[in-house]
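Have a look at this one before I ask anything.
Complex shown without one protein chain; remaining protein chains in place.
So, subunit A:
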Amino acid sequence: MAASWPSRPTRHCSAERRYAGGVNRPRLAVARAVIGAVAAGVAVTTILSGCAVNELAVTSNSKLSGTIFGDGASSQRAAQDAWIAAFQIAHPRATVEYDPVGSGSGRDAFQAGAIDFTGSDRPFTIEELASGTFASCRSGSPIIELPAYVSPIAIVFHLDGIDRLNLDATTIARIFNGQVQRWDDPEIADQNPGVTLPSILISAVHRSDDSGVTENFTQYLHEAAPNEWSWEPAGTWPIPGGEAAQGTAGVATAVANGHGTIGYVDGSQARGRPSVAVKVEDGYVPYSSAAAAAVVDASPLETGRTAGDLVIAIDRKGAGSGTYPVVLVSYLIGCEHYADPVQGKLVREYFDWIVSDTAQKTAEESAGSAPLPPAFAAQARAVVAGIR
């Protein structure tokens, strides 16, 4: 991070140097060396901790200062890291901390008022909003939810000599629920004329950990193929048995190293790997951040919510040709009116930065996410401007 700072900061905070005095007998030389090393360590730590980013004299005229905390989805980690780094360069006296503890923990902590904002792989449901209270917000203030992080979920596979397959939602669901067991099943073959499919067993790999990718993938299956996939969307895989691997990287390597494997991974992990083109209306669409942005663009907002509650009802059955419906939509959640206006100002500035074109571009580069479509971004900016 230090290398990306615009100008070399001058340290104006001093650290008291300590010496371990009084130990000078020769046979204690080793002990003295150890104590000296510890003392030096203490001194270095003091310099580092005493000079956090916001205390360095960086040449920036931003007056914004303070600290905001956010816990939430680990899917947003890479994007949040990039956003925070750039935000703190622009506002050297402000500090943003994001702890990727998971969506559920983040929502709980936000309701309890322990944090100022949260990132979540699903929005609060309307029932949760009606019954829940939010301790960080001024009483009576609604919360705002912004689809700040949209990422395609790629369905990757490994079959010798095949680098693209066409599948519809029903077949994908039947592969992952175990009803289609072999690669040369007519259901797959019919959609892929000209492709020689091997007669081997399908190993469908799913996530063994609790994950927003699983939640969004099962939501896709549940909505696009309800007859084959009756399980409710959940962060943990609903079916007992089957091949499981840890994390997006674990699934990606298990698929790449296996024989006849198929799995779902975050788009950022799928570059250069054979992946499934998903049937949407009459065509088959391969995953891409542009196609993922298109489905967000083509989907309506969920009704029955407040004006600042921008929850997208992703049309996973097909929002028009060229859209890719298997997407992870992760929300940025905060209050419209904070109990503490100082925090409100800081959150407004930070959220305003996230929904800007530059920040969305940064996330696309660092995390492989899909930038917010312009119409949505404009709407989000209007909402953010109202944060107090």
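As a working rule, a contact is a pair of C-beta atoms (placed from the backbone, for glycine too) under 8 Å apart; a residue touches a chain by one contact, two chains touch by 3 or more; residues count from 1.
As a working rule, contacts and distances are computed from a predicted model.
Asker: Name the absent chain as its UniProt record does, using one of the following: "Biopolymer transporter ExbD", "Phosphate transport system permease protein", "Heme exporter protein C" or "Cytochrome C".
Answerer: "Phosphate transport system permease protein"
Asker: Out of A:Pro92, A:Gly260 or A:Pro274, which touches the unshown chain?
Answerer: Touches the omitted chain: A:Gly260.
Asker: Write down which of A:Asp81, A:Glu243, A:Glu302 or A:Asp352 is the residue touching the left-out chain.
Answerer: A:Glu243
Asker: If the hidden chain were put back, which of A:Ser105, A:Ser136, A:Gln343 or A:Gln379 would touch it?
Answerer: A:Ser105
Asker: Considering the whole complex, which of A:Pro92, A:Gly119, A:Pro152 or A:Gly235 touches the chain not shown?
Answerer: Of all options in A:Pro92, A:Gly119, A:Pro152 or A:Gly235, contact with the hidden chain holds for A:Gly235.
Asker: On subunit A, where is the contact patch with the chain that was removed from view?
Answerer: Residues 74, 101-105, 107-108, 200-203, 205-206, 208-211, 235-237, 240-246, 250, 253-255, 257-261 of subunit A touch the chain that is not shown.
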